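As you look at this complex, bear in mind that one protein chain is not there, while each of the others sits in place.
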Amino acid sequence: MKTPVSALLTILLSTGSAFAVNAPLSPATEECISCHLSVNPGILADWEKSRHAKISPMEGLKKPRLERRISAEKVSNELVHTAVGCAECHTVKPERHKDTFEHEGYEVHVVVTPQDCATCHPTEAKQYDQNIMSRAHGNLKNNPVYHSLADSINGIQSFKDMRTILSPPDAETEAESCYYCHGTAVEVKGEKSRETTMDEMVFPVLSGWPNQGVGRLNPDGSMGSCAACHTRHQFSIEMAREPHTCSQCHKGPDVPAYQVYMVSKHGNIYSSLGKEWDFKTVPWMVGRNFTGPTCASCHVSLIITEEGEVVSDRTHRMNNRLPWRIMGLIYAHPHPKSPDTAMIKNNAGLPLPTELTGEPVAEYLIDGKEQENRRKALQRVCLSCHGSAWVDGHWNRFENTLKTTNEMTLAATKILFTAWENGVAQGLAQNESIFNEAIEKKWVEQWLFFANSTRFASAMSGGDYGVFANGRWYLSKNIQEMTDWLELKIKGANTVERRSNND
Amino acid sequence: MKTPVSALLTILLSTGSAFAVNAPLSPATEECISCHLSVNPGILADWEKSRHAKISPMEGLKKPRLERRISAEKVSNELVHTAVGCAECHTVKPERHKDTFEHEGYEVHVVVTPQDCATCHPTEAKQYDQNIMSRAHGNLKNNPVYHSLADSINGIQSFKDMRTILSPPDAETEAESCYYCHGTAVEVKGEKSRETTMDEMVFPVLSGWPNQGVGRLNPDGSMGSCAACHTRHQFSIEMAREPHTCSQCHKGPDVPAYQVYMVSKHGNIYSSLGKEWDFKTVPWMVGRNFTGPTCASCHVSLIITEEGEVVSDRTHRMNNRLPWRIMGLIYAHPHPKSPDTAMIKNNAGLPLPTELTGEPVAEYLIDGKEQENRRKALQRVCLSCHGSAWVDGHWNRFENTLKTTNEMTLAATKILFTAWENGVAQGLAQNESIFNEAIEKKWVEQWLFFANSTRFASAMSGGDYGVFANGRWYLSKNIQEMTDWLELKIKGANTVERRSNND
Partner (left out) sequence: MKTPVSALLTILLSTGSAFAVNAPLSPATEECISCHLSVNPGILADWEKSRHAKISPMEGLKKPRLERRISAEKVSNELVHTAVGCAECHTVKPERHKDTFEHEGYEVHVVVTPQDCATCHPTEAKQYDQNIMSRAHGNLKNNPVYHSLADSINGIQSFKDMRTILSPPDAETEAESCYYCHGTAVEVKGEKSRETTMDEMVFPVLSGWPNQGVGRLNPDGSMGSCAACHTRHQFSIEMAREPHTCSQCHKGPDVPAYQVYMVSKHGNIYSSLGKEWDFKTVPWMVGRNFTGPTCASCHVSLIITEEGEVVSDRTHRMNNRLPWRIMGLIYAHPHPKSPDTAMIKNNAGLPLPTELTGEPVAEYLIDGKEQENRRKALQRVCLSCHGSAWVDGHWNRFENTLKTTNEMTLAATKILFTAWENGVAQGLAQNESIFNEAIEKKWVEQWLFFANSTRFASAMSGGDYGVFANGRWYLSKNIQEMTDWLELKIKGANTVERRSNND
């Protein structure tokens, strides 16, 4: 069933939508809409609410520089005067897209990529390409240590003759597990004919689809998905500034940023008063548009004061203001220099930024001066609402916590070493997986969950998150449980010797 | 202290409430209000905000069919012209209510039931009666396996002579534990005189009260509580459409639907943009009234497109669009045919829809054709906002995950079997509870928490919820811990043999 575009526009204009006609639709987009309005009504209605539907790139280019959401200096004539509709994104640069297919007379591609978005947003695409997130697929896939961790989690275990057997994970599991956030490899695997509401049509068959992971490998060779944060088809800056967006990937015990934020004073301010904030204005005025930070205000957004002074620049390289990497790896350490981390090697030959005993591998990591630059850049944001003594006191505690959580990780690592040495577990000494046995999994939780949560709680003032909610309580308990197990395995039961001491 | 009704109405009309006088109060309701305004001011003020207070059934009946919230074709003359007030619900069908008592000249009952609501909403009541939720009380109470699980959780354990003794749970504990959601049996246990602000009055004594569980056994013989979702006394469709309502019962590790939803892209859209959605309009227009799904949009609500086409019908039989039952039982399996599940028997004679080794008991479960009908019905909702390749890819992963989580459950089950066979735990082989020992409880967590969470994460794209937040990480760790324990119990300490292998 085709809806004439004029009828559509009548609907659009009559239903109270704030649709503004200063951005005419291109003929191609009109044609897309004429069918997809009934095939995917939710997509259309959602897009109607977007800025893309309301303002042409030309209108965007006229804004004062600080107010611009478009970073291109110039947009080609064929795109600059119309709304950014279906065709503008799904038919751009067709030759670079392996997923391009012929569809009702157009060369359409399914997967819109950062390279497509770069048509109008080149600065953001370029920054993002230097963001460690854009490499999240390869940084996992090409790191044998991390790959072995992933396999031990996603593989299927069976039990026979008092042993477990691990089979490698299938592609479907991997796609919805680690690569859900890290990004899948989306590849064209052929084509397929399908009966549609119109008639039979041919579509490309894609592996790893659907996916919106931050490091997705796209059919045009680019990496990432802007829709990870700027959710299609509103692509709203409001949504990217809301903390819930970051929670899609940063909420679990391995990276509890959102949980910690929500229990912090900052999260409380957001939850209690955020309903009255303006999440859409560019630039974002501290105290005026928002009275407490979200993830974006500290790590991404262009922030100005009431007096028009820039507090921090917009960046899509999100570790620009982060001196330390506090999660995901065994020990906290300075951020890696390159977004590609799979090529890092420590002295023991493992692809890790520290030794298993915690020493950082300096050559791959930013130095103290770069750390200080990043620290200062983030502290400028803090100082908008806090005095210097506050900020210094906070950072002093945070960096102390990196030290203490590294120490608590080291203690657990030494217990594991002892288990390997005594042969009650099979690991490095035996050239075996270091992640697949019960005691090894306790060790993983020490750093991946508990050290990590304690650090996030410290970084963002999460209070109890660093104690009972998933922090020091578990760090301390885990060491005792590992010791208890080790003693039982090596010495057997009825061991009455003192195991711990407080002197 | 009595407030004259006229004074009340003056208050209502003067305080900025949107109280519309096109629904006059019945004399009976006026009389209720005259006292209860001061006795339970919160109830009155809440009800004033309800549609029940503003519109008579007659007004509802005049609406075009798709806009109606009332499914009766006709409402009796004595009810059709007044607001749906206190008396309209609390004095209807008095003879069917064992909790009816004489109160100030009226025959009042305390517990308003689906049968009462059916006066105006018969279609919903009938559908709900076929909903598995309506049988949640009996499905737990009358299933000896499940009852034994409940007792092992709710019973009181004491410790003496190196043994634990389990006493059966008391009624108060049961009422606030499993039956909080499953529904209590509300029964009249006598009557009691009580001094009130008016004078001494006699009230029925009810067991199992208060309760709003979905399978509550009511004093009129009906099952369920509409207030479980349509919270009294606003009974708002808005609230039933908000995901928080479902979270009352679907948030814990045993059924983490809400947790998974909130961390998903869908939940993010809701959390970030939902504040601007219209939760009250009937029917509910996809993309226009809401730009991302809540629980209700996929599983319950009447959804239409901007063009007026029906995407899915309203249903109060909530598994109408669900081919698989993914939670609560040991293995994922096709939904049972009947809402009464306590009469299911597997080949081993246990009241379970699968064998302990996972094979489904086909005769009690819907067949592949019915599964396909339900799958297609749910996919129609998906297709509103997603292309076919997206939807197919998603479902392919989901159904693969049912298979892999069943396999991970089977591995844990085999470990438990081995423990029973070797006598290091006491279970089926010994005709003992299969739920009460430490190793059995680890097995329960394998399916009730971890397999289950992994499936929900897969079903609703919860990302990390299927990995570290409560998914595959725990599935894999639990198997290693169970194996570790088994080996220690059977072989003793100092066992240096390889326990797992990756070949």
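Order as written gives the chain letters A and B; numbering starts at 1 within each chain.
The rule is simple: a contact is a pair of C-beta atoms (placed from the backbone, for glycine too) under 8 Å apart; a residue touches a chain by one contact, two chains touch by 3 or more.
In this text the structure is predicted, and so the values were computed from the model without any measurement.
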(request) Specify the residue from the set B:Ser26, B:Ser134, B:Asn436 or B:Ser476 that touches the hidden chain. (result) B:Asn436
(request) Would you indicate which residue among A:Ser76, A:Thr196 or A:Asn400 is in contact with the undisplayed chain? (result) A:Asn400
(message) Please identify which residue in A:Val286, A:Ala438 or A:Ala451 touches the non-displayed chain.
(response) A:Val286
(message) To test your reading of the contact rule: which positions on chain B touch the chain that is missing from view?
(response) 3, 11, 15, 17, 37-46, 48-49, 110, 151-160, 162-166, 170, 172-173, 175-178, 180-181, 194, 196, 203, 205-206, 209-210, 212, 231, 234, 236, 238-239, 242, 244-245, 247-249, 251-255, 275, 423-424, 426, 432-433, 436-439, 441, 448-449, 488-493
(message) Which parts of chain A face the unshown chain closely enough to count as touching?
(response) 262-265, 267-269, 271-273, 275, 285-288, 291, 305-307, 309, 311, 383-390, 393-394, 396-397, 400-401, 404, 407-408, 410-412, 414-415, 418, 457-458, 461, 463-469, 471-473, 476-477, 479-481, 483-484, 486-488, 490, 492-496, 498-502
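Operating definition for what follows: only the chains that are shown with their structure count from here on.
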(message) Need the CA-centroid distance for the pair chain A / chain B, whole Å please.
(response) 33
